[in-house]
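For this view, one protein chain was removed and the others were kept in their places.
Moving on to subunit A:
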Amino acid sequence: MRKLIFALTLSAAAFLFFNSCSEPDIPQGWAVIYGVEVYPFNNSLTYCVDDAEALAELLDTKGWNVTLRTDSDASLAQLQTDIDSIETMMADDDRFLFYFSGHGSYLDLGGEESDDDYDELLILSGALTTVFNFDSGTASAEDVLNVTVSDDSLAEILSVLPTINKTVIIDACNSGGFIGDGYTFRNIASDYVLGEAEATFAPIEAMKLYAGYTVTDEDLNQSEFAILTASGEDEDSYETSQLGHGVFTYFLLQTASEADYNFDGYISLTEAWKYTSLSIDSFWNESQWISEENQYMANVAAFPVDPVLFESD
């Protein structure tokens, strides 16, 4: 019996040793926040600048170095300038976060793209006219890529940053299409409603992925980026006057006080996903006013590394 007590004590000590808590060493953070709501042809949005400004303020209070661009300042050329500027200032182990709130879309731009052959796009300031012209055949794919941010070009733009701690958060339609390949099976359908009808058995899908996993350079590769998006690849995301924000961003802003699920004093990207997805589900999808085709779900890919967003309140 003495041997048993000794062994139990030893194991408890080992468990406590490996689980011991000390203040984590969190490096400096650099955030680039873009919000665009003024678009031509009656396509303007209402709350994207509010989204961007509120998140910028939150990150600023949490110690991030924030660069905020809205509407006409939020262009592709400006984004490249901002990234180049941060690249000269940041250390190798610093954290980086890019956030966008605005229109998202997808087009077949002719490249070898992910499963559905489409490029997902962030429609920056002044870009919507070119997208429409591409649809009508008066602009080329190159013209579109010169004014928008595609899933592939975002990876390229951010590749100049020396850090490996890169996080991308997007509140836009079709934003789930920015998530590239990874070794986990994400059991969230690209279309929330359709996915429920065609639900797969996750353990079997996980086995298939293990057996047939290959990494490609399409979209934002999960080994290089941690990604949180408002919606799936085939879904729209929404804003509402009831919240005064995009629905996803409204709940993202609450995570500092609501999402510390593991009580470690910090909010990680997966915790932010859990809170935002549960909140979108209860506030939006389960509302009697929302039709099935307008339901959507946030997506996350933070594997193998889950970045810290900020300290909890």
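The definition used in the following text is that a contact is a pair of C-beta atoms (placed from the backbone, for glycine too) under 8 Å apart; a residue touches a chain by one contact, two chains touch by 3 or more; residues count from 1.
Keep this in mind: contacts and distances are computed from a predicted model.
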| item | value |
| --- | --- |
| Omitted chain (choose from "Ferredoxin", "Outer membrane protein beta-barrel domain-containing protein", "FecR family protein" or "NADH-quinone oxidoreductase subunit K") - UniProt protein name | "Outer membrane protein beta-barrel domain-containing protein" |
| Options A:38, A:206 or A:290, residue touching the unrepresented chain | A:206 |
| Chain not shown, touching residues in subunit A | 1, 3-4, 7-8, 10-12, 14-15, 18-19, 22, 24-27, 29, 93, 95, 164-165, 183-188, 202-203, 205-207, 209-210, 213, 223, 261-262, 264, 266, 268, 270-271, 273-274, 300-308 |
